[in-house]
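As structure tokens, the structure follows; a few thoughts come after it.
The complex appears here without one of its protein chains, the remainder shown in place.
Right after this comes subunit A.
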Amino acid sequence: MPGLTAAVPAFGLALPEIVLAAGALVLVLIGAIRGERSVGLITGLALALIILVGALVFVRTGKAVTFNGSFVQDDFARFMKIAALVGSGVALVMSIDFWRGERVDRFEYAILIVLSTLGMMMMISAGDLIALYLGLELMSLALYVVAAIHRDNVRATEAGLKYFVLGALSSGMLLYGASLIYGFTGSVSFGGIATALKDHNSTGVIFGLVFVMAGLCFKISAVPFHMWTPDVYEGAPTPVTAFFAAAPKMAAMALAVRVVITAFPGILTQWQQIIVFVSIASMGLGAFAAIGQRNIKRLMAYSSIGHMGFALVGLAAGTTEGVQGVAIYMAIYLVMTLGCFAVILAMKRKDVYVENIDDLAGLGRTAPATAFVFAMLMFSLAGIPPLAGFFAKWYVFAAAVHANLYTLAVIGVLTSVVSTFYYLRIVKVMYFDEPAEAFDPMTPVLKVVSGLSGAFILLFWLWPAPLVTAATAAAKSLF
């Protein structure tokens, strides 16, 4: 029965996602049976699951499509999925000690992380608007809960609620945009939309695109859809913030790239304007607003807004080089942000977590190694050569310049100068201010994470080839 076999999609292509979904269900079962005592076990299993899935993603190369075009597996997906899995995994590892210290034993946390990661992977591989929405919602629903998981904490619940309400709004916008696009092109698959737009385009499609982009920009916290970011970053428990800052950004950025590149190549000049606007607004706000911050997590929120702006500079170019820049930028950003949060998680004094920049005073003397790594991370975030952050910016700006987006590149460089101020202020506080009381000793996990991150950004210039080659392959697979 050839007809039947043809109707059965190639499940094998989605093996990592299937494993992850099945694994999550198993974890839920274990949790349901064993209760609160199973936190350690479930977290360990979740971690193992993520590593296993990562390995599965890693071994598969090449491009293939299944589920009637809803699911795309290519080098770009592979690159971004690994980034998202790294983000999820590291965030999960870093959270273990935190939850233990806070005496919060909830096995659901690890499961929610796994589920949202599943959502991310589906987003990254989404080949049509339906898959896009399903993946996005799966990720978001898990994130809403994760944000509010510290339910005894007022600020955490407030942050979760805000995120949920605004997330719902953005989902609504995205859905509305998707329906407009479908209405005007008669297709939900990205390929179909691109084909339909080849012959003609209409204002309706562009409206739809605006709404879809609004929804995606919300997820990557780009201006003006960023307002939730500082509050959630500050209010949520720090490991949650670290997770928010890392993995979902990879997925959302990957989705945004895939949508505009594969579904709307015909109206590049139109969506380019949206991206340029959002990019400039994000870079500007990220640079200026962070200066006024006293809370390090809030500062990281604005910093991430700015960095998403920089990454979008690459996307605005709309070229292979631009997408390559985005991929490199996101990967380096992921490493930097995980390293930063490892240090922020170590800001613990007599078992109480502190979050103010002033608490870092004199870290250069009380904990020289930590201070050095953090200072390097700050320099890297500011984009000072020869650290990795510089190359990240260099690739996206080079792409923008080659695409004749000079204004965008110049504004990007200028805002990067402004943002240098607050990064350097942290360095100044650590090295030149009177030492505050020393922090508690760092846990081994945080040491490893911050050490790896520091080593990566310090030594990236020596051997950038693996990352750059992978990013090039990823970018090529989209065109």
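Assume contacts are C-beta pairs under 8 Å (C-beta built on N, C-alpha and C of every residue); 3 or more make two chains touch, one makes a residue touch a chain; residues count from 1.
The definition used in the following text is that contacts and distances are computed from a predicted model.
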Undepicted complex member, UniProt protein name, chosen from "KipI family sensor histidine kinase inhibitor", "Acyl carrier protein", "NADH-quinone oxidoreductase subunit L" or "Pyridoxal 5'-phosphate synthase subunit PdxS": "NADH-quinone oxidoreductase subunit L"
Omitted-chain contact residue, chosen from A:Leu169, A:Leu268, A:Val354 or A:Ile384: A:Leu169
Identified contact with the non-displayed chain, of A:Phe11, A:Phe58, A:Tyr406 or A:Phe421: A:Phe421
Residue of A:Ala10, A:Ala48, A:Val154 or A:Met227 touching the missing chain in the full complex: A:Met227
Full-complex contact with the absent chain, from A:Val210, A:Val354 or A:Ala473: A:Val210
Absent-chain interface as seen on subunit A, which is shown: 161-162, 165-166, 169-170, 173, 203, 206-207, 210-211, 213-214, 218, 223-225, 227-228, 230-231, 269-270, 273-274, 277, 285, 288-289, 291-293, 418, 421
